[in-house]
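The complex appears here minus one protein chain, its other protein chains still in place.
As written, the chain order gives the labels A and B, with residue 1 at the start of each chain.
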Amino acid sequence: MRQTLLGRTPFYVLTGGLAIIFLFPLAWSLVASVSPQPATGQVIGYGLGNYATLYNFGAGLERFTFNSGFVAFLTVAVTLGVSTLGGYAFAKFRFPGRDALFLLTLAILMVPYATLLIPLYVLLNYLGLQNSLTGLSLVLAMFQLPFATYMMRISFEAVPRELEESALVDGCGTFAVLWRILLPSVRPGLITVSLFAFLAAWNEFFAPLILLSDSAKQTLPLAVANLRQQTMGAIDYGATEAGVVVMALPCLVLFVLLQRHYVRGFMSGAVKG
Amino acid sequence: MNGFGTRGAVMLTAAVSLALGLTVLGVPAGALAQDAAMGVDDGTRITMWSRAATQARADALVKAYNATHKNQIDVTFVPTDDYQTKVGAAAAAGGLPDLFSADVVFMPNWTSAGLFTDITDRIESLPFKDNIAQAAIDVSTWDGKKYGLPFIVDLSVWMYNKKLFRDAGLDPDKPPATFGEFVAAARAVGKLGGGVAGTFFGGNCGGCNVFTWWPISWADGQPVMNPEGTESNLNSDTMKQIYAGFREMVADGTVLMPDSETEAGPTWTGYFPRGVIGIMPMPASLQGMANAALADEDIGVTSIKGIKGGESTFVGGDAIGISRDSKVPDAAWNFMAWLVGDEAQVEVVAKGGNVVARPDLAANKYSSADPRLVTFNTIAGKGQTPFAKNFGATYNDPQGPWIPLFRDAVFGDPSRIDAHNDAINESLNP
Partner (left out) sequence: MSAPERTASWQLGWWRTRQLLGVAYAVPTIVFVAVFFVAPLALVIRMSLNSWPLLTGDQGLNFPKNYVSITTNRLFTPAVVFTIEYTLLVTVLLIGLGLVLALLVQGSGKWVGMLRTVFLLPVALGLASASLLFWGFYSPSIGPISPILEGLGLIDQPISFLRTPLSALLSTTFLIVWKYAGLYMLILLVGLQAIPDEVYEAGALDGASRGQIFRHITLPLLRPSLALALILCVTGSLLAFDQFYILTKGGPDNRTVTVVQLIYREAFQRQNLGTAAAVSIIVLAALLVVNAFQFRALRDPERA
């Protein structure tokens, strides 16, 4: 019944058209990055000239990619750790200030963060984490907390209480229950949280711009922005689109590979509403 | 800021007593002068920031320095649009590097806030101090103290496409001698059609039109601001005639549209090298300009002229100074002193086809090979660098009051120029 919203042919025409509109900008950036353009690394014929520009830029693509990868990895690890324990606490325990703490965590979403970055800069100096990829990762993990904590909370809430209670009766401690019984059941939630933390950290521009001040510590989005504005007032469109492709590829691959899991991660929330 | 002055005085006293002490101990005065002049080269690691716009030229200088010195400079380039943000945030949180450069127009803002170390005495001790281009030093001077030296010199000139000039029946060896002739030449090329336009400008870019339109007024002897940078003359009759010239060229299709109206700065110099523009103001550099669409011998260069004739240029680019937070000012000074020395200016700057920061070296073995480079170096002495403490917020900020002024003057309602000029005055004196 649900499928017969439209007739067969109109359905294919409409959805096919929409699919083309959604794919076109992505496909175009791929094509543009290898197309000939004056004043880019690829002047004549199709080829990888723009990628060569990107590869040889500054400290080198490997360095930037490594830095971005490191930051993304650490952000995911910290986000997962904090939000799993926090989500467990919010979902399965009652303690004074629980709701206030949860709302406070969600409020992180509501602060314009251009202003928050200066105090964070001062704070990292104070903690001895200035100009470090670790400090940057902690800041990025903080910005991930609202989504991650919410996601882990609804994931834990969706696990039937009986599962946990029988284990408690068997004499398991609460941590053993979390580790052995609950974590396997909330795997889609964990994957969803990791994926979104990875995407955010990998693509972040402003926090590394402000917080990192060392050429060897630059991340990929910073390098691409630099490359874009390199020569006084002349933009290298080719290298820009190549940069967009390089930044997007790992995200797209991960996103497609993990689709099944994060769709289920979102589902766990729907059961309870 | 009072604290800064006191600190400077303490340092100066310390330096003087140290010098006296050493003289008493019998250290030869000559060796001491040498050290004071050139700083120290003892293998110190020096951190430095610069903006991406001048990366190619800055990088060449830093590489040459690192190759010939024990000190090593670790330079970080910052996206141009975000450079002011980056320096501001670092200043607020106490994280400035040892050395950092600044678009010359931002210098008063940063020197007045005490971001740099006073180097008046160090500059004084340089043997060739009188031969350094003064514009960058003047703009880096606050309350009588000097904080910076020229790092990258960037001028505005008119560039024209000799092939299009020939096609339009103009003499490619006779560039415009007045603003009126500029308009006439652009108009003639614009009539060619076929994707070719007479001229181009960044119609949504504050910095571009500061760099390219103000020299027209200067060439006529009409200042755009008072020397203190607190009062704007951008509604002068001269400026109004300049706006009107561009307004007419927009109306009759001489200007490339709609690109000119939407250009916010990032790509404004990208059009001329495509060989589709007759004549337009450009930065004075031939680096990477020639390509399949524009042969090197077709690039004509001339200075920016006034309405009545005369010539001028915007002496822009970057100045460089030692930050207030630097723990190694002597090592950092070693780079700055080397930078304005003969070797760096001739073997790095001039060799790269760029304008030198030492007018006495304008005629050198590299510039004599290309008469256009001689043109660049000669007009450098005839230009100006505007000075205002609130320059960036007034003229470069996309939401500042200068962009609405010229957009109304050229695309909108010119009767609002005077009202916009009042807004500029307000922004110059917050």
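Keep this in mind: a residue touches a chain if its C-beta (ideal position, glycine included) is under 8 Å from a C-beta of that chain, and two chains touch if they have at least 3 such contacts.
Nothing here was measured: the structure is a model prediction, and the numbers come from that model.
Visitor: Of A:V82, A:A167 or A:A197, which sits in contact with the chain we cannot see?
Guide: Reading the full complex, the residue touching the unseen chain is A:V82.
Visitor: Could you tell which one of B:D259, B:D298, B:D325 or B:D370 touches the chain left off the display?
Guide: The missing chain is touched by B:D259.
Visitor: Sort through B:V40, B:A56, B:A113 or B:A363 and give me the one touching the missing partner chain.
Guide: Answer from the full complex: B:A113 touches the omitted chain.
Visitor: When the complex is taken as a whole, what residues of chain B touch the one chain not shown?
Guide: Residues 1, 84-85, 88-89, 91-92, 109-110, 113-115, 204, 258-259, 261-262, 264, 267, 270, 392-393, 396-400, 403-404, 407, 430 of chain B touch the chain that is not shown.
Visitor: What residue numbers in chain A mark contact with the hidden partner chain?
Guide: Residues in contact with the chain left out: 1-3, 5, 11-12, 14-15, 18-19, 21-23, 25-26, 28-29, 32, 35, 37, 81-83, 85-86, 88-90, 92-96, 98, 101, 104-105, 107-112, 114-116, 118-120, 122-123, 138-139, 141-142, 145, 149, 174, 199-200, 202-205, 221, 224, 228, 237, 240-241, 243-244, 247-248, 251-252, 254-256, 259, 263, 266-267, 269-271, 273.
Definition applied: only the chains that are shown with their structure count from here on.
Visitor: What whole-number Å value describes the gap between the mean CA coordinates of chain A and chain B?
Guide: So the centre of chain A lies 40 Å away from the centre of chain B.
Visitor: Residue numbers of chain B touching chain A in their complex, please.
Guide: Residues of chain B touching chain A: 47, 49, 52-56, 74-82, 85-86, 89-90, 92-95, 97, 154, 202, 208, 265-270, 273-274, 283, 285, 288, 291-293.
Visitor: Touching chain B in the complex: which residues of chain A?
Guide: Per the touch definition, chain A meets chain B at residues 38-39, 43-44, 58, 117-118, 121-122, 125, 130-131, 209-210, 213-216, 218, 222, 225-235.
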